[in-house]
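Missing here: one protein chain of the complex. Every other protein chain is in place.
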């Protein structure tokens, strides 16, 4: 029977990770993400898993990647400054195609900024923070329930696509407590990385299967010998300077996500059928926005809501379809305008109205409501 | 009399920095940027300046920021992996408003990638690499002459706007040697940070002048006492959790760049008047593209070229005006499509054609020419 | 020490400070200010740098040239400041986490380089600011939010680490000895080269509560009972020293200071 | 050692390797492979990790479970691997820059934690891969591309640093003593806990050319002449030891290994 | 939104106001079977300064997670009172400690000025249970307003507090409950 | 582009092919007063493996900085020859070392198979000056083709090489120059 | 006659931690009911300044009392 819990969003993520089979956490404390580490420190040893607090965020993600290379599902969690520090090694996980879940609980930036206050200032960093190209999968949950469920999904995607998957949580959701209906373990669909089916002698570690562009992955200690490197490499995992081999690798890295974009993209809508105004928001802001949309509907304003659950890949096609029917798209964000750039790119900048707040607070319903009234 | 030199692009940057008054370099070696550090190690002591090789890139930028806080114009230089590592402290310089020039000589990514091969994969990272919002000034030079001149300009902008300014060089330009006409020192217009005019007792370190939104800056040891912090702070530089103070600071950080956007934005055009096809490219690619455009013109194709010299702020208005007259905009980039996203946002995605190469090589003129012919 | 002289170093407008009642960080700040006063330093020519942590909030309260940087990186910034302006007095105040966890590399390199900076490490064996996670100096067996079953890894001995990295002045005191703190800080500032003063302190709020030292006074008493002067400790066996805090000077040697070496290099290059 | 046994550890298809003719890194790899062979390790259960540098290219040539990570960070990755699968033999091979410059923090923390990894530090006193910049072990006065007027900062003594950070097995050899390299590596691998073997080697291409040791053989001769065994060095004065390379075992002590402690903790928690 | 009921507990760092709000949330979700969202203001100032925590309860879905105009406020220090009480919902209820809060605010709300701290100090002999006394007082109000059964809160307390302190905490809760006469 | 002339020098790591190309570039820009862009392939393989370097010279602006079809190629090892010589501009010139290059390529170009290494070893007694011998040979070709005055190259060499080695390098240059009979 | 001292407490800064009370050799100090330090036996003070030096909040000033000649 599903259990009812009253958890912080960060706890939701930790418990989701455990449910997804995560048995390793490498991290470094930072507000407002620390509760994830603390929960993992408590829970993992009970399950025979390992939690390690490393000397810094760089080592935290390194250890997590190491554990994944050894065959164990693993995670790290942090906030802005630590997310910046993790970018280099995040790149290694993209290049070497190592499954991993990375959580950023967003606080106000730049720099040390506002450690205990909400923002959505890292959503573009999720896409572009590490040097070099790669496909990105990044989620923004809006409830503690979703923190739990999306973490399970993030692990599944990481395992399926052999790459890091990001969860962009925010301070309000990370810290607030809310009801969660915790499904029974065996009701969850869990994905594990594809393992090689060939013998160790025949194993070519980065030779991808044609049907999905993903190479099967051996765990170290599983009888296979293979080479992991952050250098651009050929199918053998050996560094190459050969243009054709380089291009093959790079295009596959992008394609493995692009091809299955429809399997990954997730979004939510409310009252969009007859809407003249569409509010697009994500994370905690979506809670305020929904509140405002509902208030506006009561006032007779034809307004709907679009919530990207995957920020990356961005639900562009889906938004385009819905947006084609509306006059104005309002994008309230707790930053100086980030996802709105993607919205403008998708639907054209003429119809897009921005609403930005960078004072460390979450929008209040009245604020978004009055903006809706203004643009309606 | 101006002198003629035959320099690598990286040398052009080092010598431009020296000419701009840079007297401190803190860094860590990494291919293909190392020659900048090496040149500074050689030149600075001759001028009484200081070069220090720190223990890593994080410390390298920290030392450079420290020197700037102490009142000395300073610089750091790196490439992809190091640029990722510098992102956290780069954020501090944005937040604390410390002038600084940061060079990224782009190589192939992600991760260690292709240390000795060209890419343009970090141009979005230039804008979004650090957590938290801030305005960005980033240049992409296309010749060694421009490496020199833009470095001088980068220092001027850093000093004027009290923030880091980025130079996004690439491996080909960084390493190639070319003729430079080196202007005489006294022919250069150099900008220095505004110093406080009030007495130490009246000094409020982050109180901005109204006419430009920039607070005057004292050097440490100049008789003023002030506080620098990466936390969001009030005019006194003291950490605040007050919504109004936070918002004031954040909006000013953005506004000080937005207001003077026209003074910063730089671009170049060729043959755009009657063009049906516009090629937009930057950095070393612009050299290939210009070559292709000239070949195409000889074949009678009405094609022009638009070269953003500042990638950030992006010359959006300027592009929009020119683009309004053309049928197709071709954007060749040595990445999987980065600045093209901005182009699509500005001109709408319908008319934009991408050309991407990620095999470690620079486009050859014939490649871009044939794409021009295809879209013309 | 005339009290008003010390008060001049304060940004009194930001008081009372944010530290918990009885937090040892205030004791250390107080000792530092007395040292600066005693040495007749000028605030305009004195830089106090720090990283992030409760301890690292200190510079904000000191009316000098103060630099509150990123977690663990303050020695990088301080190195830039000192090298750019060697005439400044540069003090770097750090927590145990700031200095020895994320900042460990900058710490050992500053030790190696022997640059004229005084590092004050406020070792409370825990991450105070973020709510009580284990630090690299948390004693084995002690509880922390990220070591709910007790820490299992051996802690650093900060003074040994500094010595192994080549530091030229290394001393340790506890906050139960405010005069000793003041004295070592003074000697550290006067020392040519990089000096390290570890001051053992407490975070009763985050560490003490979980480890049976929940009030400031409990900690004071603990320090009094657990401290052993180096001279005495040298006579004791390893077994006797378990759980003891050895106070005193561990290293004090004379090696050329980095910025002076640099100035010589410049002189040589310019001929 | 039967030669074929060693050859089994090679990815011969990638030979000849990229190292310069006579580069000491090859001598070290050879010694490592002999040690692994002598200890009868299985390649499928042996992990060789590294960061970035000429030295760090080594894992690519070894037909085991090999992990070529980011510059300076390999011990972080290796720690994750070892903790996740303590039954694996984990070796981390690093250059002096990789280990003691950018990787210094991970190095001292691995020493502190006493996790069962063997670190082999290939100290050629320079950044070879990037073309000859100074490293934290470049001797004062030596020239490097980023120290064109001679290095002015004191170098680390890697063995002292490791000892100060708490490492439980620390030894040093030079490539002029391939049998000693092999012996210490073997002992390091057998040691319970973190072991550090510093192997002093040369980069004649980048360091030697600028510092009068331009051929591999020059360096071999230099090492033969400059090495002093620890037993003998203990009898020598600091002045006599200037410029000498002390070889031998510096630390060898018995303290619980980290992953074993962790397993005990799990057992305790699970009751 | 008609069902939405907002509660805020505010005081100084050591007074346990966060735990109080968490218990109210747990009581709602785990014992009353309704929805609740609990949140709090974090800040470095939480070290020594003031601290606030909120619970929003509702039979329906709770979208906006923070209090907009609390229906019930508890303030245990003057600073908390000055800072937070002003946005009480018109006609709401404000519980103030009568030792630390001496300047009463002028708000359109019913003010209960109660000896919460003194009860903890004097009756229970442990100032640390001040939050439980406050919870008791709040429970009475919430019961009267028809939002909670006090048993839910009591159960939530027992499930939360450290073993061995159940009795002390229950007593404190009862004492607080008794303080309110409505 | 009609004025564009492309030169490539290729060999193994230690043969100084980069310096040779840099000198050709400096000769063009600083002594001939024309434009030049010099570039090179870097790679970890440059340690032991093959190495190439290019110069594009032109009286006009040089946009694309790399060689597309070199008009003149110099290859000092078999590997370099096999890898690089094939894209020589039709009718171009290829200079090959006769000790290390034994398999001659089939290209539409004039092939000069010259004792470059042997001259360095035997005549100059220092294999290290092999690049200067090659430069001498290239200088002769470039002179014949009307692109450079050999004096420019000689001056560029003298400005570049370490003090005390001028004579050796000049001699090597002369010896290379003499190898070509066109 | 021995010297006399004033022990001045800045109650706005004092946080009532009790450290001064613990170190005072003469038992001069106590906490009041608002949990602030209060010198209750000022005349016993010997001016050792231990309280001043240990006070983490810099809330104590010990001053020699001006004495009538």
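For clarity, chains are labelled A, B, C, D, E, F and G in written order, and residue numbers in each chain start from 1.
Basically, a residue touches a chain if its C-beta (ideal position, glycine included) is under 8 Å from a C-beta of that chain, and two chains touch if they have at least 3 such contacts.
Keep in mind that this is a model prediction, so the values were computed, not measured.
Tell me which residue among D:179, D:229 or D:267 touches the hidden chain in the full complex.
Residue touching the absent chain, from the options given: D:179.
For the chain not shown, which residue from D:31, D:126 or D:144 touches it across the whole complex?
D:31
Would you write out the residues of chain D that touch the absent chain, in ascending order?
3, 6-7, 10, 15-17, 19-27, 29-31, 34, 175, 178-179, 182, 215-217, 220-221
One rule holds in what follows: only the chains that are shown with their structure count from here on.
Could you check chain B for residues that touch two or more other chains and list them?
Where chain B meets two or more other chains at a single residue, that happens at 31, 45, 55-56, 58, 81, 88, 92, 111-112, 115-116, 229-231, 239, 241.
Residues touching two or more other chains, restricted to chain G: which are they?
15
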